[in-house]
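I am attaching a structure below and will ask some questions about it afterwards.
Left out: one protein chain. Kept in place: all the others.
Which chain is which? They are A, B and C, in the order written, and residues in each are numbered from 1.
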Amino acid sequence: MTGKEFSGIFPYLVTPLDESGSLKEDVLRDLVNHLISKGVHGLTPLGSTGEGAYLDWSRKKRVVEVVVEAAGGRVPVIAGVNNMTTHGAVREAAETERIGADGILVVLPSYFPVNDQQQIVDHFRTVARAVSCPVTLYTNPKFAMWDFTVDTLQQLSEESNIRYLKDASGNIGKLMSIVTALGDRFKIFSATAHVPVFVLMLGGVGWMAGPACLIPEQSIALYELACQKRWEEALELQKKLWPLNVAFHRYSLAACVKAGLEMQGFPVGPPLPPQQQLDEEGKRVVFQILTTIGVP
Amino acid sequence: MTGKEFSGIFPYLVTPLDESGSLKEDVLRDLVNHLISKGVHGLTPLGSTGEGAYLDWSRKKRVVEVVVEAAGGRVPVIAGVNNMTTHGAVREAAETERIGADGILVVLPSYFPVNDQQQIVDHFRTVARAVSCPVTLYTNPKFAMWDFTVDTLQQLSEESNIRYLKDASGNIGKLMSIVTALGDRFKIFSATAHVPVFVLMLGGVGWMAGPACLIPEQSIALYELACQKRWEEALELQKKLWPLNVAFHRYSLAACVKAGLEMQGFPVGPPLPPQQQLDEEGKRVVFQILTTIGVP
Amino acid sequence: MTGKEFSGIFPYLVTPLDESGSLKEDVLRDLVNHLISKGVHGLTPLGSTGEGAYLDWSRKKRVVEVVVEAAGGRVPVIAGVNNMTTHGAVREAAETERIGADGILVVLPSYFPVNDQQQIVDHFRTVARAVSCPVTLYTNPKFAMWDFTVDTLQQLSEESNIRYLKDASGNIGKLMSIVTALGDRFKIFSATAHVPVFVLMLGGVGWMAGPACLIPEQSIALYELACQKRWEEALELQKKLWPLNVAFHRYSLAACVKAGLEMQGFPVGPPLPPQQQLDEEGKRVVFQILTTIGVP
Partner (left out) sequence: MTGKEFSGIFPYLVTPLDESGSLKEDVLRDLVNHLISKGVHGLTPLGSTGEGAYLDWSRKKRVVEVVVEAAGGRVPVIAGVNNMTTHGAVREAAETERIGADGILVVLPSYFPVNDQQQIVDHFRTVARAVSCPVTLYTNPKFAMWDFTVDTLQQLSEESNIRYLKDASGNIGKLMSIVTALGDRFKIFSATAHVPVFVLMLGGVGWMAGPACLIPEQSIALYELACQKRWEEALELQKKLWPLNVAFHRYSLAACVKAGLEMQGFPVGPPLPPQQQLDEEGKRVVFQILTTIGVP
């Protein structure tokens, strides 16, 4: 399994839930089929957009089962492992691999501040050793208030199956330092719509993001332009897609993607409270932007 | 039950765990008996120090059962309800009351930023309505990156059973505004060792804190000096106890209280990884400070 | 001169300026006489409220001359020295003492971040050695993005004429650490209306602040209650004065004090642009609060 290489557009799947918080399995299956039919290169359930931090293991487990089964090997599934404790993350990682995910993406939510790089190394290394599939490191410094240092990444790169970094910092300076220090030992996915073209220019292998649920064709087009080194056209497209993210920063992430999918006919339901649904004004803004981008 | 009034010193109980993360029930019972014998006025399991955000419900439920049973009505138990979703918090709150807690303390951990006061009102109000016992509001702005506004507190004070605020901001200016705006509708517990004397001068009713596990007699002495309006002596004592908190800021909270209790003969075990145990240097510092304060 | 002790209420004087930015000397003299007649214990021109950072030396020099002359030895004058460079601050400090100020208050404005405690020690020590009068250390962490550490204060306390700290942090924990570490080597003035009573309880010697220009009698009353150890009455008064500061946080400091003085009949003019004058709504709020406090 470790030999498999991941690249391209991996939408961060939302987790469709009804008002009582139960998983809407059929809607999730439809979404998987829809995105694969649009040509995405992989699927990432249970990331930030997937409300991975807000769900208990029984629902998360079911999400992985449904996505792996619905994907049916057509595209790889990299499932989020999102647990505040190392014990819990190890258990979920092992189960996730057993269910059939092709890789895991490890996120560390927290309550007390995470302020020690050794603590970070220990957590991610321990989780990586619980599986044999490729591991993608992920943190969002805006949510988690910490980020990997280059030195921490260097230590973690010594684990043979830690092979990917999903970068949500969008910090190009840091990415240059990482690429210079780590060369090929890490492949980088962009996580933010600020900079996918630049991450790809720096040698990045793809773009993992929530908005790709709503604009899979445009995201794929951007990736393909980058593969063909048609950088200026890729950047034009990135600029065109950018307003969607401006809206997403004003509202919350899962709320926005879920609202957009509802508009596209996927009854994915609201985000789990206390997250708030998009209000009417928010829906109008998202609808208008999607229309401008040319999404039906 | 709503008629009961809480006041005085409420230690934030640690959650004794073995290396595999299982609850050490006997140690918890011993700790409860020890603190009651020292004269504390109540007990608060599953707060920040109790690692409430890191434990699953089965362990948290057992913590509440053990503490309620061990306290046996000798002092009131205000148990933490600490869940990222409103659904989850409602369930835990109702169960906690059913087990016999005298009150609940509601904390809102999060992954996405909490940036809307309406969202905050909705969450705490919904949880409060799930119980009939008194509710204590709590947030730690250092951990959670948000704080209650005076206006939010005013809205929440309209719920008949939201009756206490545990203030971790230590922001005296804001406390003056709260006291002026809300008068008697909220009783305030200090949560930080910076300012318990000043909170008590402002009309606060007590001090809820992790360090009281280690220094219950001194904490009670401070409270009693304040009750007798011997403010200068109370402040002298606060200054003497302060270095313990300086150490606690350098290391992590649960790690420090757990290390101190181990020194006092309570084998409460380490905090849940990725939280780190106190290193040897940290233990030495905590030991030295406890000795200076006069704790055996 | 070093033998003189400062204590009590030191209003931070505004700098009266006309629309072209010229000093209104007569208004400044009137203000000095007014405040002395109200009983203030000293005067502090050219602090933050005095726009010390925004004025060139020729105007600052004239401010010191006018205030020293108008005070005429009735109360001590501690003048602000506010210059981005050590060379400049040394020159201004020496001149300020030569003109006849009884002490200086040293502030360090900056453009590049100040991020090294050695740099801070060097600056304040060099300035202190340029004078023989008592030196008050001051920084406002909200404006300057840095604060003195306890260790830095300890180093600076070795200079024989660095004798006072004007604390704008309002951080009671830190103040307890300072008082414990430095004992009598530093006398502390409170700079913020959050906590003057508590600073005085901790051994502080006074309150230096902009609002005392508007409410000198109330500020003095608070100080006197504290001297008589009537702590609860002092705190009641602090709570009553607090709303004025809430307004001041919403608008800018010099703008608020200048607007309030205009209401009291002192034509001190607007703050220097790009600082903005209080708008009509702001003036209404300040007027209402002053009326509630009982200021004519």
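Please note the rule applied: a residue touches a chain if its C-beta (ideal position, glycine included) is under 8 Å from a C-beta of that chain, and two chains touch if they have at least 3 such contacts.
From a predicted model like this one, the values you see are computed outputs, not experimental measurements.
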**Asked** What are the shown chains that the omitted chain is in contact with?
**Response** A, C
**Asked** Looking at C:Gly72, C:Gly183 or C:Pro273, which makes contact with the chain not pictured?
**Response** C:Pro273
**Fill in**
Given C:Lys24, C:His41, C:His123 or C:Lys258, the correct residue touching the omitted chain is C:His123
**Item:** Touch residues of chain C, complete complex, unshown partner
**Value:** 20-21, 48, 53-54, 56, 84-88, 108-109, 111-114, 116, 118-120, 122-123, 126, 142-143, 145, 252-254, 272-276
**Item:** Touching residues on chain A - with respect to the absent chain
**Value:** 170-173, 176-177, 179-180, 192-195, 198, 201-202, 229, 231-232, 235, 238-239, 242-243, 245-246
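To be clear about the criterion, only the chains that are shown with their structure count from here on.
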**Message:** Using Cα averages as centroids, what's the distance between chain A and chain B in whole Å?
**Reply:** 36
**Request:** Can you tell me which residues of chain B touch two or more of the remaining chains?
**Result:** none
